[in-house]
Each structure stands twice: as C-alpha cells, then as structure tokens.
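What follows is a structure written as structure tokens; I'll ask about it next.
Every protein chain of the complex appears in place save one, which is left out.
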Amino acid sequence: MRILSLAGRRLAASIPTLVLILIGVFLLLQFAPGDTVDAMMAQMGGGDAATAKELRKFYGLDLSIPAQLGNYLWRLVRLDLGFSSIYGKPVASVILERLPPTILLMTASLSFAFFFGLVFGVIAARGVNRWPDTLISTLGLVFYATPSFWFGLMAIVVFSVYLQWLPPGGFEDIGTMRTGIWRVFDIASHLVLPTLTLGLIFLAIYLRIMRASMLEVLNLDYVRTARAKGLDETRVVTRHVLRNALLPMVTLIGLQAGTMLGGSVVVESVFSLPGLGRLAYESVVQRDLNTLLGIVFVSALLVISVNFVVDLIYARLDPRITAEA
Amino acid sequence: MSEHETILSLDRLSVRLPGGADRTHALRDVSLEIASNEILCVVGESGSGKSMMANAVMRLLPNEVTIDNGRIMFEGRDLCAASIAEMREVRGDGIAMIFQEPMTALNPLRTIGDQIAEMFSIHTDLSKAEINTRVLSLLADVRIPDPKVAAKAYPHELSGGQRQRAMIAMALALDPKLLIADEPTTALDVTTQAQILKLIRDLQQRRKTAVMFITHDFGVVAEIADRVVVMQHGVIVEQGAASDVLHHPQHAYTRQLIAAVPPLKAPPPRALAADNILTISDVSKTYRTGGFLGRGARVTPAVKNVSLALPRGATLGIVGESGSGKSTLARCIVRLIDPDTGSIVLDGNDWAKMSREDVRRETQHIQMVFQDPFASLNPRRKAAELVAQGPIVHGMPRAKAIADAKELFALVGLDPSAGDRYPHEFSGGQRQRIGLARALALKPDVLVADEPVSALDVSVQAQVLKLLAELRQRLGLSIVFITHDLRVAAQICDLVAVMKDGAVVEHGLAGEVFGNPQHAYTRALLDSIPGGAFAREHKV
Amino acid sequence: MDAVKRYFRSPAAVAGLILLLIVIAMAISAGWFYPRDPLALAGRPLVWPFSNPRFLLGTDNSGRDIAAQIFYGARISLLIGGVATAIAILIGILVGAFAGYYGGWVDNVLMRITEAFQTLPNFVLLLVLVAVFGSTLTTVTIAVGVVSWPAPARLTRAEFLSLRNREFVQAGRTLGMKNIQLIFREILPNALPPVIVYASVVMAVAILLESALAFLRLSDPNVASWGNLIGLGRDVLRVQWYVSAIPGIAILVTVLAVSLVGQGLNDALNPRLKGR
C-alpha cells in the first residue's frame, strides 16, 4: 500500500507539469503562420475568401487567444479534447484510432531494447576490457550513431524489396481481411522492421547504462562479502549484482518514454504506420491545433503513466524507497 | 582438535602491486602463525598492508594485484596454489571474514535472514526449514534483539551495531576454523564498539575459533589481543604476546605508535581567564524533513536548549557519540545552520539574532576547521589560494593575501613554497594544517574545530594536536573542540561537556569530568574505552 | 597531465579522435576542394558514384555533386551540433545549478519545468518550434538546443545536490563568500567534468535531430546538410539508393566519433570505472 501512495503522490505532482505543457504549446502555436483553414484550403485545391471566413468562425478561430485558451482548458477538464478540423471528428476518437499502433510499436521496441540491452550489458561487464566488451561497446556506439530513418529506409530496401521477406510498410494487410491469429501474425510481420528501427538507439543506450551500472555494483562492498561467503561468480551476479544493477535501468525507462514517442514520429512516417507520431507530424503540418494539443495531452499522460509504473517497479525492487518516503 | 594447534601459517608471503603505485610490494616476506582458540591482532597505520594480507589469505585481491611468492598454509593445503573451486569451498566454510563498513557490507535489497541462509544453501544441503531454525539460533547467539523480526528486516532498517552482529552471525554460520575481522569496530560508536568486542571475545572462546583481528587502535589491541603483530609498509616489524609488545615494545616504530596514543589521564589544568568570550544560552535546533502538506513529517530534535560558556583563551571540548547533536551545535555557533531558539553571544553581540548578511560581514571573528581532510579543500584550487580566499573575500588585495598565506604556511609547519601545489598532492595531516591556516588567515577570536583529527592516523593525530596547543598558546586562541574520542578530548581540552541525544548531561573541568564522572552516561562512555588500564596511563 | 595519458591509452578513444579530426578537416577544407556553391547544378542528375571522374561520389536528383555536399554538410552538422550543444549545456547548467544549490521552491519550480520539457516528446516540440519559427539554419539550431537542455540540467542538479553540502563549500560559506561566488567559483568547477563529458551525448543527439528534421523536409533547404541529402535521396531510394546511403554513413561516422571521444573523456576523467 505504501508504494501506491508514494506513486500516487508522484502522479499528483505531475499534474502541474501537464498543465504547463498544454498552455506552453497552445501559446506557441499561436505564432505559427497560417491556420488550419489555410491548410484545409490547400488540401481542397482552392476556395474563396468568403468560405474561409465562415470556416474560421465555425472553428472558433476568430475569438481572442485567451478566450480560445480558456474554453479549451474548460473543455479539457471535462476530458473533451475538442473537435479536429482536418479529420472532422472529435479529437479523442481520432487519437484512440491512432493509439494502438503507437502503443504496440513502443512496447515492442522498449521490451526489445531493454531485454537485449540487459543481456549484452551483462556480457560486456563480465568480460570487461576483453574482446566481448570492446565488440559490444563499439557495436552499441554504432547503433547509437545510426540515424533511425536512414536505418529504416535501408532496411526496407534490403528486407522488403530485395529479399521480399517483410512488408515494406503499413500496419496490416488491408486487402485480404484476416481475422484472429492470422491477423496477429500479419500485424507482427508489419511491425518487425519498425520495432528494430525504433528500438536500435534505445538498445545502445540501455546497453551502455547496464554495462556502467554492472561495473559500478561489482565494485561495491557487499559483492566482496558475497564472494567471501564462497559464492561462485555466476551466482554472485545473478543473486546479488543483477537486481541492484537494474535500478538505473528501470529509472531510464521513465526518462526514455518521452524520447521514444518522439522517435516514433520519424519511424512511423518511414514505415507509413498510422500512429500518434505521424498524426503529430500531420497535425503540425495541417495546423490542427486541437489534435496537436490532444496528442501532447495523451503523450504526456502516456509518459506520466509509464513513470507511475516505473515508480511502482522501483519501489518493489528497492525496499529503501518505501521507508524513506 | 588440541588446545593450540596452528590453523593458519603464512611463510614469507609477498604481494606485488601494479606499476604506478607508491611502492613495489604491498607485502614483503610476511611470516606469521595463528593457532586455534586465539585472537591475533594485526596492528599498523593505514597503508601498512594489513587489509591486503587479509584479502590475500581469502584470495580476494583486486585482479592486477598478485601474490608473487610465499605460501599460505591452511589445513595442510597451500591456498596460493589452490584452484578457484577449492578456494570457493574454503571461503565461508573454512575461513570467514567480516568487514569494516557495516553500512555497505550487506546487500541492501535482500533481508538479513535471506543473506545468512545463503551461507547454508551454498555449503550444505540442509532443508529450508532446518536452515531457518539455524539462522534464528545464530541471530540469538549474537544477541540481536528479537531474531524473528531481524531476520525479515532489510539492512537499512538496522543500526550499525546490529548490522555488524548480523555480519558476525553470517561469518560464524558454518563454524569456520578461522575468522578474519578487518577493522570491524572502527566505524562504530565507542559504546557499540565495546559490546561488539565483548561479543567477538565471547564467541571466540566458546567456539575455540582462531581470529585474525586487524585494527589501527592500540586500545582495541590492549582490550582483546592474545598475540600482536605490528606492521609498517608491508613488513612485520615486531610480533609477540600482547602484554610484552604493549608494555615492552622492542622496535622503535612500535614505541613511537604507542607513544602517539593519547592517554585518558588529563594533563594538569591550566589557569582559565575570568571573562567568557563566548556564551551559549539554551540554544536548540529541530530538523523537520519530508512530510506532505505538514502531515507525516519526521521531526528530530537535534539540539535541546544547550547552555555553555567558553572562557577567553580556553578550549571547551564537546564530546558525545554520533547523533548526540555535537556537530549541529558547532554549525549553529558558526551560523552554517540557524538555531531555532537561544542566543550565542560573542564579544557582546548575539550571533543567533544577526541577519545572514551581517553574519557574512562579521564572519572573521569566528572560523571553523573541518573533519575530512579530503573533502574540506576545493580540489580545483592551489593551496596558497585556498588560504588567501578568506582575506580576499573581505577586501584584502590579492598579492598581500597570498604573501600572508605563505607566512601562515610556516606558522602551521608547512613548507611555504608548497603554496602552488594542489590539495591532492598533500597528505591527510598536511591538508588539515592547510585547513587550519585558512581558518587563521582571518585572525579569528574563536576557532570551532569539528573532529579535526578523527580522520587521521594516530601518529599524525598527535602532531596536529601538538600544533593546535602551540598555536593556542602563541595566538591566545579560544577553541570549541568537538570530538567523539574522549582520549583526544582529555589531551587538549580545559573544559569538557558531554552531550547525549541533543542535551548536555555533564560539563566541567576535564580532569574532574574524566577523574570522577557524575552522570551514569559519562561513566558508561569512559568504561567503553578499549584497553582498560593500558588506556588509563601507559608510560613508555 | 595523466588524464591525457589515460585518454590516449584506450584505442577506441583514439579512433574516435581521429575520425572527428577527419570530419573537422573535411569541414575546413570544403571551400578549398569545392570552391563552387555545393547546391549549384554540377551535372546530370543521378550519376552513379565512381562512374564519372568529375563526380567521385556521383550526383543527386538535383544534379548536385554529392561529394561537395558531404564536405559542406560536415560544416553544417558540426555547426548545428556544436552551437545547439552549447545552448543546451548553458541553459542546463544555469537551471541545474540554481535548482541544485538553492533547493526548496526554486528547485521545485525549475524541476517542474524540466519535467514538462522531458514529458513532452522532444521531437514533437521540435516540430512545433520549427513550424512556428520557420526552418532557417538559426531557428533549427536554436530549436534543437532548446529541446535538449533538460538532460544536462538534471545532471548538473545532481552534481550540485551532492557537492552543495561538501565541507569545502561550507568552509567557503564560513569565509563569508556570497552564494553567487560559492556557485560559480567553488561548486561549478567541480561539477563541470561530468557535464562536459555529457556534452558529447547532447551533440550526438543534436546532429541526429537535425538530420531527422531535414529528412522530413523541415530543415533549411538553402543549406547543404546531410539530412537534406538523405531526404532528397528518399524519392530515388529504390534505384539510386546511394544518394541516401552516403550521407547516412557520414552522419553515422560523425556521431560515432563524437560518442567515442565523449566516452574516452569520461574514462580518462574518472579512471575508477575503467580501472578493473
């Protein structure tokens, strides 16, 4: 129970952060040249000034900025994210449509990066300064340095065009409506390359953090005690070192959630996945303020809930936390 | 197993250090023997190689430090040549080890019971239930209050002393033939230290184990040792029965070490001035941490209305264990911390009521010397600059301040030309002298010294104390001296105040307080000082 | 001093330094090798590398010499990387220092702002900044800098929190030093090394962010940047894949070099970790 109240307090503390973000982005977008009606006109291929003025009135763009902000926040309190002008639907439903691909992509890449980061980190730390360590560390740096969109493009050229193993893009095969397990396989095959692309940089980061944290913990006094008790090296690592070394990795998940969502903007546009990332890009390009703020709101919630879960895991892992709070 | 059968014998053991270290070998031709049912104390200053020897026996040396010759005979087998697998059997079962820092020697994320049970699960194939009962009996054996609760507790939920008891329980789980204790009580309070020493003595006699006890404190040697080995720079300079070595030391180094240990008997009292330069009246300070909107805050009263007076030119000692509030009081005097109530009158004006800005301007009247030689000097600044900082801040032109600093170097016994070296190029003792010079640069009326010598080796400690006494005489300094070591207090303080849980339980002339203590706590403190009669007055 | 000696003992750090020097050399010598404007029409579009002696690495779909753009691109990436990192580190240190030193409500407010920046996906914020303030070289650089300051801020704050109660700081306070003096003359010099080492990570991220922006055609088109070239090459990816591949490798090498140097510095400055 202690853990819940601790994490609950953390959640409450992030409400001001959320409001700060929303107001900040809202004001920032007021300076953008052109508004959503101009974007609509661009798409419609023309339209006269009269229709434009009427559209602006319809979307409430003619009110003063504070008024617009005021009624936006008032609606937000009632969890109504407003109306999306480019999709002609409430923002909430647009985002709900686009949420599953992003959530799937993020969880897949996060677990891929975390798992392999952990495994390679441990191997590197165990064989420190020997060839496995240098190989893994340099590979990590190379992955870290690869621009994700470039890796994605090259992956498409190699895996889906020349080798024809994996579909080049999209979330699922639309032509033939598969159901049940086949649909899962189909979506999975569509997500392999994007997960690899998005996960790569985070794999490099987790790898480095795990190696450093392992080296740090291997150096602590109680590991010397464990050795003095006669434990062999593998049991020392599994029973004592691993759990402590995991702590910085877990906190990292919280910090990375935001950057991962940012990364998905690029990956989703390379693999034409209908996710939140691309929706964010389109709503910035289409000047659809409501949708963009909706995305900011949802991604902030996403990051905060990820941090909430991270706090829970952390508290469970480290008994010292509950006592201190 | 007969009464005095040799358990462990080192035969001309040498351990080589990696290139770039300050000397080629950590240990050179070390030969010694430990018999069962005996406590062998290995004593020496830091850097003498005593801990390295313990690690060598357990083959737990850092991987670029290697044993390059000699033999370690244990149960008829040479451990130097033993394979990793063989060593694994010996560790924990044949030879057990306990360490100095109780805070970090236990895995913070696993319960005490779990870590002790691990000893059994590695070396024996007892069932879970059996292991549990063994753990509980062990905890009882080391007299930890309420073993069931302790078994389930995490390390951070226990006090320093209890954690050390848990370590001992873990070490003795499989009834090892040899127990190596690497300065197990150095980090503990003197009262807890006394209990742990008694516990080790008691367990050793009951189980007839051989104990290699490593320490730098001769009091502890006097309290517990059967035989003594004195080490310097990796070489054994002297070994023999405890009483012989303590009372008739043969080697010059041993004699010098023993002489440096301050005896408990206070020197004859000095004449004290009539007027008080500093009067502290019912100062108190309470820490309020954490808590959410007022609820659930943890309130810890650190200082509870303390009243003391410091005569001009005298030295007031404030002694007490950790957590007694003595350093909080010191920081209140210097206004690093703002006291909640009470007044601190120095030469007429009340420092407790002054605004921060005023304190900043008037600060040259009262200066402070800190405990940790490594942390109290900014590593990025040259020594001369450090000393000259104070005057420069108060407007003295830089060149003059640096010149004054050079003079002060001489005053505190340092080579003036060392001014442009960086702190990491000085030894612990030299750094404390720089700290002292920095404080004296502003020509303060009162000097507050917070455990100035606790982090130093005994011999260096003696020199710094001698320096402090000379300066007091020459500059007419009044000093507030904070320490947990009553022997040091006895040497240098005119007046002594004993603090417990934030309050002063007893204060008066040093001779009287140590001669016939009134308060029960003072008496307990005095009794816990290891070495009994030896500590009282040892003449060499 | 011995940190330099330690730095040169690790092969990876030396390799990183050499690569970085090559990239810097490319940036400096660009004007000398390719005097003409890299964006000028040099020849027929989509000439394959090594197939035409005049264009060593071939031409892109706008008929511009790829080798020239790689050389000039080095300038842009290093410039954006460097300046953006300077901005991020500067803001980071200021915010981190004051939050770490003063604590209390100052710390709370500054940390809420840092958290807000970190909760919001940084690329989305970058998109908004570029959409609002246009995509000239200066706005892109400032935007990348403004987006990447929270991480150095957190690092500096952690350093300040641990150093603020150190005894040499208390000593400074008893000597009568003002808070500002304590922050900038006493604590900051000791807090800087890890932050400077972290600057290499910030620079790596800055270069990647700029190239991602250019890939989405949101960066400055009048500038020969590697990201623009990758974006341009995207249309001819299926056949002339080299138009995207070559700048991709250039970015990879530069970021790798910066990271290796950063890691080398880190190991040289606190050898304890590397020791074992």
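Letters A, B and C name the chains as they come in the text, with residue numbers starting at 1 for each one.
Basically, a contact is a pair of C-beta atoms (placed from the backbone, for glycine too) under 8 Å apart; a residue touches a chain by one contact, two chains touch by 3 or more.
In this text, contacts and distances are computed from a predicted model.
Visitor: Out of "Peptide ABC transporter substrate-binding protein", "Sodium:proton antiporter", "Sarcosine oxidase subunit alpha family protein" or "NAD(P)H-quinone oxidoreductase chain 4", flag the one the UniProt entry gives for the chain missing from this complex.
Guide: "Peptide ABC transporter substrate-binding protein"
Visitor: Specify the shown partners of the omitted chain in the complete complex.
Guide: Checking the complete complex, the chain left out touches A, C.
Visitor: Would you mind spotting which of C:S10, C:Q170 or C:Q240 touches the chain that isn't drawn?
Guide: Reading the full complex, the residue touching the unseen chain is C:Q240.
Visitor: Considering the whole complex rather than only what is displayed, give the residues of chain A touching the chain that is not shown.
Guide: Interface residues of chain A facing the absent chain: 32-52, 55, 58, 85-89, 94, 97-98, 153, 156, 160-161, 164, 167-171, 173-175, 269-272, 274, 278-279, 284-287.
Visitor: In the full complex, which residues of chain C touch the absent chain?
Guide: 36-37, 39-41, 43-46, 54, 61-63, 131, 134-135, 217-218, 220-222, 234-240
Note that in this section only the chains that are shown with their structure count from here on.
Visitor: By that same contact rule, can you tell me which chains touch chain A and chain B alike?
Guide: Touches both chain A and chain B: C.
Visitor: Cα centroid separation between chain B and chain C, in whole Å?
Guide: The mean C-alpha positions of chain B and chain C differ by 47 Å.
Visitor: In angstrom, rounded to a whole number, how far apart do the mean CA points of chain A and chain C lie?
Guide: 22
Visitor: Residues of chain C that contact two or more other chains, please.
Guide: 276
Visitor: Going by the contact rule at the top, pick out the chain C residues touching chain A in the complex.
Guide: Touching chain A from chain C are residues 12, 112-113, 115-116, 118-129, 131-134, 204, 208, 211-212, 215-216, 230, 234, 237-238, 241, 244-245, 248, 251-256, 259-260, 263, 272-273, 276.
Visitor: Under the touch definition given earlier, write down the residues of chain C that touch chain B in their complex.
Guide: Residue positions touching the partner: 166-168, 170-178, 181, 186, 189-190, 276.
Visitor: Inside the complex, what are the residues of chain A that reach chain C?
Guide: So the residues of chain A touching chain C come out as 13-14, 16-18, 20-21, 24-25, 28-29, 31-33, 128-129, 134, 137-138, 141-142, 144-150, 153-154, 156-157, 161, 212, 215-216, 218-219, 255, 258-263, 265-266, 269, 280-281, 284-285, 287, 292, 295-296, 299-300, 303-304.
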